[in-house]
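Mind looking over this structure? Questions follow.
All protein chains of the complex are present and in place, except for one that has been dropped.
Chain IDs A and B follow the sequence of writing; residue 1 opens each chain.
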Amino acid sequence: MKKFSVKSIVAIGIGAALFFVLGRFVSIPSPVPNTNISVQYGLLAFLAVVYGPVAGALIGFIGHTLIDFSFGWCIWWSWVIASAVFGLLMGLSAKVLKMDEAQIGKKGLIKFNLAQVVCHLISWMVVAPVLDVYMMGEPWDKLIAQGLTAGIANAVTTAIVGSLLCVAYAATKTKAGSLSKED
Amino acid sequence: MTNLFNYIDRPSPIHRLSGASKLVCLLLWSVAAMTSFYTPLLVALTVLALIFFRMAKLRLKDVSFTVGIMLVYVALNNVLIFLFSPDHGVELYGSRTVLLPLPGRYSLTAEQLFYHLNVILKNACTIPPVILFVCTTNPSEFAASLNRIGVSYRISYSVALALRYIPDIQREYHDISLAQQARGVEMSKKANLIHRLKAASTILIPLVLSSMERIETISNAMELRGFGKEKKRTWYASRPFTPADYGSMAFCAILLILSLALTAINGGRFFNPFR
Partner (left out) sequence: MEKETLISFRDFGFQYTAQAAPTLYHINLDIHRGEKVLIAGPSGCGKSTIAHCINGLIPASYPGKISGSLTVKGENAVKLGLFGLSKTIGTVLQDSDGQFIGLTVAEDIAFALENDCVARDEMHEIVKKTADLVDIRRVLGHAPHEISGGQKQRVSLAGVMVNQVDVLLFDEPLANLDPATGKQAIELIDEIQQRTGCAVVIIEHRLEDVLHRHVDRVVVMGDGRILYDGDPDTVLCSFLLQTSGIREPLYVTALKYAGVSPTPEMHPASLPQLVLTQAQKDQVKNWFFRQPSPVPGEDRPVILEAKAIDFSYEGGHHALKGIDVAIYKGEMLSIVGTNGAGKSTFSKVICGFEQPQSGSLTLNGEDLTALSIKERADKIGYVMQNPNQMISKTMIFDEVALGLRNRGVSEEEIRPRVEETLKICGLYPFRNWPISALSYGQKKRVTIASILVLRPEILILDEPTAGQDFRHYTEIMDFLRALNRQGVTIVLITHDMHLMLEYTPRAIVFHDGRVICDASAAQVLNSPEIVTQAHLKETSLYHLALLSGIESPEEFTRRFIARDQEVRK
């Protein structure tokens, strides 16, 4: 494996910490009682686009594992891996689709959202259930229903939170060069 | 939030094990428990887990919160499984013994009940080891342990960094959230979902962007003190292996072999009493 720069190591650490804090402490009540919306996937999609597939995968993996750890219960490996896969796929699609995070326009946002919907579907409808069937021997129908709910919820949050983050980040990269004062 | 991960410092044989060997044990144990559906093995693992729990001098009240959530989760999971696939046990075990006839496909069968028992057992033998690991391992040892079991020290260090900056980011989130609430940002149930997500973003954007600025400072600070200079590094918080460490790792390895062997002998992952 290629050597990481110190900066990507730090980005993974801080990214995982952010993922953790959002996933563990930020509660946005959802329409379904007793479930909260996972805003952290909007963040993960954004960070994967900025820092690349490997960082995306590790942020998802470490962040999710730590959340499970902090609850002190079982690590839900299937879902942890699905989070990592989502980060990886988002990072890869940013490369393939040539998204330029520093200058994301309307076109960029469409690409970002197409990619995130597909990546969420793969992660929650394929990766998570397949692993669960193997590891926990649970029935398909239930897993697909769970995966579908999670996938749609995550895609919606990513569409809003992730897109807003992309736009805000791109704005910090604009230079003052072309601006002039007005009276 | 000094104790985010519920580390409980008590003198016990489990606490004295090095973090690295506990991590290895946790992984071996989890694989052993996850690949198998051999019911007697699951029962044995559950009993063993409870014994180790005692050895670590953990009391039920230390982990009552976790256990509470866990029970709710296990119950919900079982209800869901039954709702979606009331005949999953029948498919798995290839017979149908109706115990209580109910309308529709929801007749209660012995096979389904036995399957549910397996699911519960599976949770019962995978959850306690994680609690055990979290409660008896100092977070400072996490990264050193990962490195010891072969994860590159760079990636191990990113875990340490995450642990280090979680409290800072949490505090920052709290402060930003209050200041934005003062400006009228509302996240409560009153607003609709889209609106709530947008509101959350007005907190997330400053949080994420200022954290990204911090990445540069931290990586400079690390490089100035020689991070990444050598091919490996030592760890202040690491602990040398003792015979107990080797012993416990060997024990868990045997468990895994046993689990795989039983699956092979059994000719399938599911132990079937109905055959």
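Here is the rule we use: a contact is a pair of C-beta atoms (placed from the backbone, for glycine too) under 8 Å apart; a residue touches a chain by one contact, two chains touch by 3 or more.
Remember, it's a predicted structure, so these values are computed and weren't measured experimentally.
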Among the chains presented, those that the missing one touches: A, B
Selected from B:S64, B:S95, B:N192 or B:S210 as touching the chain missing from the view: B:S210
Chain not shown: contacting residue from B:P101, B:G150 or B:G226: B:G226
Contacts of chain A with the absent chain, listed as residue ranges: 167-168, 171-176, 179, 181-183
Interface with the undisplayed chain - residues on chain B: 2, 139-140, 160-161, 163-164, 167-168, 171-172, 175-176, 178-186, 201-203, 205-207, 209-210, 213-214, 216-230, 232-238, 240
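The rule we apply is simple: only the chains that are shown with their structure count from here on.
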Centre-of-Cα separation between chain B and chain A, whole angstrom: 20
Partner chain B, residues of chain A touching it in the complex: 1, 3-7, 9-14, 16-18, 20-22, 25-26, 28-31, 37, 39, 42-43, 46, 50, 58, 62-63, 66, 68-75, 77, 135-142, 145-146, 156-157, 160-161, 164-165, 168-169, 172
Residues of chain B touching chain A in the complex: 4-6, 30, 34-35, 37, 63, 65-66, 69-70, 73, 80-81, 83-85, 88, 92, 118-119, 122-123, 126-127, 130-131, 134-135, 152, 154-155, 157-166, 168-170, 173, 187-189, 193-194, 196-198, 200-201, 204-205, 207-209, 211-212, 214-216, 218-219, 222-223, 227-228, 269-270
